[in-house]
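Complex shown without one protein chain; remaining protein chains in place.
Chain naming follows the written order as A and B, and within any one chain the residues start at number 1.
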Amino acid sequence: MLFSRKRALARAEAGAVGTLRDGFWDALGKAEKASLIGVGVVIVVSLLGPVVWPYSAIIPSGEQLLPPLSGGHILGTDTLGMDMMARLLSGMQRSLMAAVVVTTIAAIFGSFIGVMAGFRGGAVDTVLMRVTDLFLAFPATIIAMAVAAALGQSIWSAMAGITVVWWPLYARLVRGEVRRVVALPHVQAAKVSGVTGWRLLVKHVTPAVTPTIAVTASLDIGAVIMTLAGLSFIGLGTPAPAPELGRMASDGMKYFLNAWWISVLPSLAIGLLSFLFNYAGDALRVGLRRKGV
Amino acid sequence: MLVFALKRTGALIVVLFFLTATVFVLGKVGNADPVRTYVGVNASAEAVAEAREELGLNNPVYVQFADFVGGLFQGDLGISLATKRHISDDLASALPATLELAFMAIGMSIVIGVLLSSLYTRPGRIGSALRFVFFSLASAPSFLIAMLSVLIFYKWLDGALPAAGRSSYGPYDDGTGFYVLDGLLHGSLTYSGDALAHLVLPAFAASIGPGVALARVLADGITSSMKSPWARTARSLGESEGTVLRRHALRNASSPALSLLAVQAGMMVSALVVVEQVFSWNGLGSYLKTAIGVGDFPAIAAICLILGAFYVILNALVDVVLAAVDPRVRLS
Partner (left out) sequence: MSDAPVLTVDDLEVVYRTRDRVVTAVTDISIAIEAGRCLGLVGESGSGKSTIGAVVQGIIPDDGTATATGRVTLAGRDLTPVTDPVWPQVRGRDVTTVFQDPMRSLDPTMSIGSMLNRYTGSAAASIAALARVQIRDAATVLKKYPHQLSGGMRQRVMIALALARGPKLLVADEPTTALDVSVQAEVLNVLREASRDAGCAVLFVTHDLGVARHMCDEIAVMQNGRIVERGPADQIISDPHEPYTKRLMASRITLDTDRSRPVGAPEAAVVSSMEDVLKVQGREGGDVEDRWAASSLCWDDFRGETAAVGAATGDDAVRLVSHVTRASLTVNDVHKTYTSRVKGRKVHNHVLKGVGFEIGYREAVALVGESGSGKSTLLRIAGGIEDADSGAVDSQGVAGEGTQVIFQDAGASLTPWMTVEQLLVERVAHTRTGKDMTTGQMRDLAVRTLELVGLDATIMGARPAQLSGGQQQRVAIARAVVVPPSVLLCDEPTSALDVSVACSVLNLINLLRHSLGIAVMFVTHDLAAARLIADRVLVMTGGEIVETVPAERLAQDITTDYGRRLVDAVLA
């Protein structure tokens, strides 16, 4: 699936989570542990890989359209003779960093709006949530497309486009969580004890909400990676020779039947990233729930 | 019920208005210079001024917006900067192509979803292996699935299924644009069959994600319904597991599945944009890709509006249908 913002929301709402505690690791099954380790490996490889790998990602280094495992290029070369492995490593790094940036900004901004709306209530809540609902009613990817297209072909435009449609999810989620937590007996008891304002928010409300935000954000990274790749695939990313996985996949389509690897390998890389992050995100949630927190 | 439908329609109109406004504003604040795109980089100053006038860019912004909205009501989506034709004319053949693919894909995702949902809840090793496969498929970008299916069914299986274009024959002159329908209208089952064969791979690639998502929601809904207190009541009244499933669990699991399907169908349209590239499908997606390539923002905006409206309207429809079906929404 290419675009999965709504699913991310549904997932986040379905699994309201508690706090991370000791013993979390023990609560995980084998597959879940493996997925978390896999994510760790992918992060390390995509951060160090481009530095360590002998070939450049943007300078031709061999014959054109070498198939994988030939001419000293383990994954072959593309139409310009650039090393595919080097391009994939750099591309994964780009995807990962872009997704982390987008998720972080969207989570922080959205959570801020959500906390304001949920904690203040009243008119502030009404206005903020009307705006949020309007954004949520929009078809996310299409607005992201329009924003990115208006800003021009670059990964930054794509990131901006996705951030614009992603924050409302956090606003909704966090607002709901804050309202739920504020209604809990322990917050009411704190109020009765005389605790008000910022101290009430910081000491008694937000500790219950932050794990949910953190888990939701980590669940979202896979979805953001996939959405970014989708935008990039239809031309809303930095053009070649920048090593951008979605664009590499779609540019290679012209040579697809002769040189399948220049399209399929970047697509597989995206699939791998999104799979690992989705699976690890689920593992995180399952682990937290099994811990009963 | 009527009140609800009216309110939902009101909300729909508001959303559509803001959608239009957003797309329009993006066109104004964007980086691209529409005039330069229109006349080319080397045009004279007079040509530029002429083009400004022709595109209505000398009018105040609110007049431009009013013209834009007025045009939409008459089915006029503006002028493409690249082809210099009315976008609505350009889309006349692209829209049916995409819609035909969309219908096929939605149908396939329902079939996939229902079939998979019964496999999904299987206990033990086979079940978890299946869930792993579904999960992997749902995590794969649709263009990857599209590429792999081309490789398998076209390249390696030697053209078992066609992997490019919509038909081996070309369109009828007086056709509706929906090729399968055209074949039936002209009494040519061969033509319809050929069009269907062309639909299979792209529709499959676009329907895997939504199908798996649907399967998960159905399976989760059924599982939680089977654990619910009312299922316990039914068992204590002597109902078998099968009856509890058919009489109670399916009913309760169907509403979330239906609303998910609406969301998925809306999103699938955007997934089609991607799949179309792989299968050289001359629909909205291919048009969009061309428009993005040359910075033709009016064309991009028009497609965003069409896809956006499709999504928003579909969701509103499903909300109303759900309210009509589910007594909890209707009566409480």
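We adopt the following convention: contacts are C-beta pairs under 8 Å (C-beta built on N, C-alpha and C of every residue); 3 or more make two chains touch, one makes a residue touch a chain.
All figures in this text were calculated on a predicted structure; none of them were measured in a lab.
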Exercise. Pick from B:Ser93, B:Thr121, B:Ser228 or B:Thr290: which residue touches the chain that isn't shown?
Worked result: B:Ser228
Exercise. Among B:Ser207, B:Asn252, B:Ser270 or B:Asn315, which one is in touch with the chain left out?
Worked result: B:Asn252
For this session: Could I get the residues of subunit A that touch the absent chain, sorted low to high?
Result: 19, 184-195, 203-204, 207-208
Exercise. If the missing chain were put back, which residues of subunit B would it touch?
Worked result: 3-4, 7, 228-230, 232-240, 248, 251-252, 326-328, 331-332
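Throughout what follows, only the chains that are shown with their structure count from here on.
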Exercise. Between subunit A and subunit B, what's the gap in Å when you average each chain's C-alpha atoms?
Worked result: 22
Exercise. Which part of subunit A faces subunit B closely enough to touch in the complex?
Worked result: 1-4, 6-7, 10, 31, 134, 137-139, 141-143, 145-147, 149-153, 222, 226, 229-230, 233-236, 249-250, 253, 256-257, 260, 263-264, 267-268, 270-271, 274-275, 278-279, 282
Seminar exercise, completed: In their shared complex, subunit A is touched by residues of subunit B numbered 11, 14-15, 18-19, 22-23, 26-27, 29-32, 128, 132, 135-136, 138-144, 147-148, 150-151, 155, 208-210, 212-213, 260, 263, 266-267, 270-271, 273-274, 277-278, 285, 288-289, 292-293, 295, 297, 300-301, 304, 307-308, 311-312, 315
